[in-house]
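All protein chains of the complex are present and in place, except for one that has been dropped.
Up next, subunit A:
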């Protein structure tokens, strides 16, 4: 019984980490084109994202049972795949941050006649 509770807890922890991972990656990717310092946004977001996900997996690893880690990896893979497919197949009605701050005319200077 305790074994199944541990496996389910590991699965749910991996799923929660994946949900945070996908959500923060989408937040970063949408704001990347309008950022004045994209390397800072991408690097800071990657640092925070990896700290949370690897922290969760590291805490699970301290339990000493490899099956809990495998369950967490399966939960991570499942939620990551579902989240990526859901976000990628959404309608194209979302507004990129670049559309508000950097209109196309400013990015493409008009050629002189």
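Assume a residue touches a chain if its C-beta (ideal position, glycine included) is under 8 Å from a C-beta of that chain, and two chains touch if they have at least 3 such contacts; residues count from 1.
By definition in this document, contacts and distances are computed from a predicted model.
Entry comment: the absent subunit's protein name, as recorded by UniProt, is "ATP synthase subunit c", drawn from "Type-4 uracil-DNA glycosylase", "Dihydroorotase", "ATP synthase subunit c" or "Pyridine nucleotide-disulfide oxidoreductase". Although one chain is hidden here, its contacts on subunit A can still be listed: residues 21-22, 25-26, 29-30, 32-33, 38, 42, 46, 49-50, 53-54, 57-58, 61-66, 68-70, 72-73, 76-77, 80, 83-84, 87-88, 92, 94, 96, 98-99, 102, 104, 107-108.
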